[in-house]
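Missing here is one protein chain; the remaining ones are kept as they sit in the complex.
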Amino acid sequence: MMNYLMIDKIIKNTLKEDVTSEDITTNSIVPHNARATADLIAKEEGMLAGLHVFERVFELLGDVQVDFMKSEGDLVHPGEKIAILNGNARNILTGERTALNLMQRLSGIATLTKKYMDQLVGTKAKLVDTRKTTPGLRVLEKYAVKIGGGHNHRFNLSDGILIKDNHIGAAGGITQAINLARNNTSFVNKIEVEVENLEMLNEAIEAGADIIMLDNMSVEMMEQAVQIVGNKSITEASGNVNLGTIGAIARTGVDFISVGSITHSVGVLDISMKNMQIIK
Amino acid sequence: MMNYLMIDKIIKNTLKEDVTSEDITTNSIVPHNARATADLIAKEEGMLAGLHVFERVFELLGDVQVDFMKSEGDLVHPGEKIAILNGNARNILTGERTALNLMQRLSGIATLTKKYMDQLVGTKAKLVDTRKTTPGLRVLEKYAVKIGGGHNHRFNLSDGILIKDNHIGAAGGITQAINLARNNTSFVNKIEVEVENLEMLNEAIEAGADIIMLDNMSVEMMEQAVQIVGNKSITEASGNVNLGTIGAIARTGVDFISVGSITHSVGVLDISMKNMQIIK
Amino acid sequence: MMNYLMIDKIIKNTLKEDVTSEDITTNSIVPHNARATADLIAKEEGMLAGLHVFERVFELLGDVQVDFMKSEGDLVHPGEKIAILNGNARNILTGERTALNLMQRLSGIATLTKKYMDQLVGTKAKLVDTRKTTPGLRVLEKYAVKIGGGHNHRFNLSDGILIKDNHIGAAGGITQAINLARNNTSFVNKIEVEVENLEMLNEAIEAGADIIMLDNMSVEMMEQAVQIVGNKSITEASGNVNLGTIGAIARTGVDFISVGSITHSVGVLDISMKNMQIIK
Amino acid sequence: MMNYLMIDKIIKNTLKEDVTSEDITTNSIVPHNARATADLIAKEEGMLAGLHVFERVFELLGDVQVDFMKSEGDLVHPGEKIAILNGNARNILTGERTALNLMQRLSGIATLTKKYMDQLVGTKAKLVDTRKTTPGLRVLEKYAVKIGGGHNHRFNLSDGILIKDNHIGAAGGITQAINLARNNTSFVNKIEVEVENLEMLNEAIEAGADIIMLDNMSVEMMEQAVQIVGNKSITEASGNVNLGTIGAIARTGVDFISVGSITHSVGVLDISMKNMQIIK
Amino acid sequence: MMNYLMIDKIIKNTLKEDVTSEDITTNSIVPHNARATADLIAKEEGMLAGLHVFERVFELLGDVQVDFMKSEGDLVHPGEKIAILNGNARNILTGERTALNLMQRLSGIATLTKKYMDQLVGTKAKLVDTRKTTPGLRVLEKYAVKIGGGHNHRFNLSDGILIKDNHIGAAGGITQAINLARNNTSFVNKIEVEVENLEMLNEAIEAGADIIMLDNMSVEMMEQAVQIVGNKSITEASGNVNLGTIGAIARTGVDFISVGSITHSVGVLDISMKNMQIIK
Partner (left out) sequence: MMNYLMIDKIIKNTLKEDVTSEDITTNSIVPHNARATADLIAKEEGMLAGLHVFERVFELLGDVQVDFMKSEGDLVHPGEKIAILNGNARNILTGERTALNLMQRLSGIATLTKKYMDQLVGTKAKLVDTRKTTPGLRVLEKYAVKIGGGHNHRFNLSDGILIKDNHIGAAGGITQAINLARNNTSFVNKIEVEVENLEMLNEAIEAGADIIMLDNMSVEMMEQAVQIVGNKSITEASGNVNLGTIGAIARTGVDFISVGSITHSVGVLDISMKNMQIIK
């Protein structure tokens, strides 16, 4: 799945945020060698993501086994059992919130992504994410988008070229900006330019942009834009995309549609740890 | 405000996530000594939080001045100018997304908290947050709750005692759990117990709980519970709290109401950097 | 016991302090695959603390087994065997000083705490620690205090409220300080105030302080103070506490007595690794 | 003085240990822009060390100026003013304990070292420290020993050769151990061997040891040993050294005497922050 | 230039590697407040790179000013003065080796890159680097390649697609591999495939590879390959490229030529700090 070298750092960080000395409630009440089982239960309909992150929290705390009834990407219904935990009672209680906070957020992203995907059925458009991710969690959140059926845009400022209005202004025009990027960056990157109207679009095509972002265009203008571009470059729609508008945007024939809210404004999927039994 | 030793670590982490080598677009197009101004504009109605976090991103990148027109906690309307940035053009562009991702999230939390607060007018109930925060950002998110008018519950597992059903089960009863916590934790902490019905409530009062969490109770049962407790301990309502239900819950006379969604399922406040002008 | 995520960081740090490249003496003389046994011997009378920290040093270095003859909190006499080490000879030699430096210090704290505890027999007073701990080792040192029979005061500035003279001065009075703390901090914390005379004491009681620290009072004044407080709040004696004075202080009826020297001025317990045998 | 790259890491670590979210007492009571002065006062007779570490804590917190009346290594008497602090009131209060915990410990080490030094007057012996330092603070503690007039032994296992009984056992004899060390370590290091009797001593001299540690010898045997060694190598006395015995040991003519207790069992020097005045 | 957040980490790491406690020679001999000047002198012909890294070492140590007579990318001759240092004498001496080790290596890379570039004059081929960089220094080394006139290939495994023989084997063929990469990676990346003969080449073109790496081909085969490709994709020559062969390879008409040895087997440029004068 994901590189443990990275995930572990996020998980350890989160555990240290939640346990600066020790779990004082648990350690004062539960004997250090008590053993327990507990169930992981879905309390809401949605798609699961981050099962191995949940499991990894307990691997890092130690001595807790997680057996899953469900798989990454599965749809769950309220009341369905996702997993059974079995092991050291203190570690189950201490790790519960950290593990849930991570997995609930990733499942929330997958679930919302899936809802957007459902609106794209019958079109060729693909959903992509943005850099509007939660600080510190990008590697996990972009992973969750893929679980939900979406695709990833560039990971960060270092691995993709996206020429925006400010870059164009600084360069003195679209053509100049594209030429500067072509000459001064690695040849392995495609060059994407953001355009706001058809005039800019034509200049971008002329200058050889690999990808053209149609930013904040009306559906009508976007339809024209897609026609003009033809197969001369890849098109990406951006701006004002929500569950109500994405269908119409997709039907313009655009190749990709980027949606920031699938990572920046997502609710967690309600999942709960229940039925804990001390088995001594 | 907040301790820079902590905030800086979060900001540097976020910058490194977004810039693993360099901002290839910006550095290929914008001269390294170009200077620029830009405006920070609200695109949505809401409450601002995290102005100094926004500013700190640019202090850490260097050579960018941020002059604010608004203050922490101010309400903004779409189109209002929040700040003017002035400085090295590359750093303005490279830091934009990191600074916005942080400030938009904090402002989103303050805005949502404020909406809940508005429902509490005329009651004595206070809104408190939970540990359902975004992994890695707790110190920032709990701060934003306070900007929005809310109060903080315990910060983490090490600095507050909250005896939940699983602890009670492990101890063999409420009284035993409270006694264990009282004997085995620092005397500087209050002891909070979660109860689900009136029988548990009575045992908790009897055992001397400082705070009693009324978990997932109907409004009717909660009213009874508040009456029973009187001033023998502090009451906290928890579970199924949303903007539609919080008013009725508050009117039961409960002291505190905890709401997870103000941190775990919050949309960002739409804020944008606009009107960038290359000067020089 | 303690959270390995924290202990491991302390241990790795300490090992790196002692081994910046390699243990040049050991590695030049002892073959890399030599195996050895060695005994851990008490050279002084005292109480053991930190056995698992000692063991963890060798787990992190690898390939050394530690079998204990004694348990955490046991009293030992000079010459008694505490444990037998068995494993890679290089790692036993390289880890020896780090493991001993940690365990000897923790055992020194437990031993000194125990001496104070012995003076409290027959009184209801409990011994508590302070924040005067060794920089970087607080989590370990507060643990050792508990092994020695003491209790923990707040862990740090973030998880307990203690209003001191300077806070009172800044607020303009005890009542104002307590009210500010009550309004601006989490309701899960008790509020403690430091008072130096009976006038301040009365104001603190009036203002509803949960805990009152009787600071640097004579035994006579403290007796009066305890009488005045009755069961209206918890009392803590502080200042000029040593093995000679603690008994009289305890007999005033105070609830808690805090002692900085059990962590800030403690001698290590003399423990030694002996009888190493290369068993090839 | 000391390398800030290292000191800063220790200080930041210590601050984070004491402030996991914020100083809740101070921040609830003292306005964020309040300014104050305070005095740093000696409460005990002793020698100062670590003034710049104290100052650095406040530099890292920011906006607090420390003006010293005393210098590193000065002797102070109870009641003497060491410094005046002036700046942000919150930072003065938040940094107080961290700054004092560090400086009091270093001053305690310098003070105790000085007491040992006083016993060496009139002899040629020099006092040296050991690796029995507080985990994580070695660089600071060895510095404090020098302020107190002592000298440093090797810093760690990587930068000095000290062949102990276990190494001799593993090598099959002193001569073999010395030869292995000579062949397998860098030629820039001197070779030190620990001997327990005169037979071992003679073998060590024969094998060309640069430094010979006379371990746990009686004063009589040590006198003989020093005579036998003459100027063929450097001698170091070790074991059972305390303030009562060090004079006699020094008069045997030994070159160096190592004392673990100046770092492992030292009391802090009592220093206090007093007379805080909120100004403005 | 480069992001200080990254460079600083490398520099601090390197300083800590060279100074684990303090610079014992310098600190024992040079007074802590001594000031000095020194010259930075080229001892060999070559191209300079990393001037600001050299300067940054001293900024991080503090109190040393570096005034440059030369600029990044300048050619220097033996004996030419590059810069004058002026400041704290201890810091000049302590930082000397770290600063030189970094700058000499970067200048060595720029110098060697320049030599390869000289062989490309009159052709359209561009020189690119590889991932065969020194562990931990990639961001600096790829920067130095650009100073020398070269271009950068992908930065790492996460920001460029390069399908090698093993990937083709795993996928069951070139077409399958390209299709998998196209479907499962971000659309912002170009797809590069490594081919070893003309048959593979044709399949790669057919499958729509954006870039085709001609791996270890003879100059004759490469000429044919370039003809076959035409402008259907970008070509990159790889394997067995050295100063003797690169000219012929370039004349095949290939677009890019990648050379590992400009980072993996480069000699440092000889630069020295001379004429240090203690002033005052």
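Think of it as A, B, C, D and E in the order they're written, each chain with its own count starting at 1.
Heads up, the rule we're going with is that contacts are C-beta pairs under 8 Å (C-beta built on N, C-alpha and C of every residue); 3 or more make two chains touch, one makes a residue touch a chain.
Just so it is clear, the model here is predicted, and its values are computed rather than measured.
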Touch assignment to the omitted chain, from D:Thr37, D:Thr123, D:Gln176 or D:Asn189, lands on D:Asn189
Of E:Ala42, E:Val66, E:Leu93 or E:Ala207, the residue that touches the missing chain is E:Leu93
Of A:Ile29, A:Ala42 or A:Val139, the residue touching the omitted chain is A:Val139
Of E:Leu5, E:Leu75, E:Met117 or E:Ala171, the residue that touches the missing chain is E:Ala171
Chain E positions in touch with the non-displayed chain are 10, 13-14, 17-31, 34, 36, 38, 89, 93-94, 97-98, 101-102, 104-105, 108, 131-139, 156-167, 169-171, 177, 180-181, 183-186, 189, 261, 264-268, 276-278
Chain D positions in touch with the non-displayed chain are 126, 128, 151-155, 158-161, 185-190, 192, 210-211, 234, 255-256
Omitted-chain footprint on chain C covers residues 12, 15-16, 19-22, 32, 60, 62
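Keep in mind that, in the parts below, only the chains that are shown with their structure count from here on.
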Comparing A-B with A-C, the busier interface by C-beta pairs is A-B
Interface copy of B-E among B-C, A-E or A-C, with over half of contact pairs matching by residue number, is A-C
Whole-Å distance, C-alpha centre of chain C to that of chain D, is 22
Where chain E touches two or more other chains at once, the residues are 20, 155, 158-159
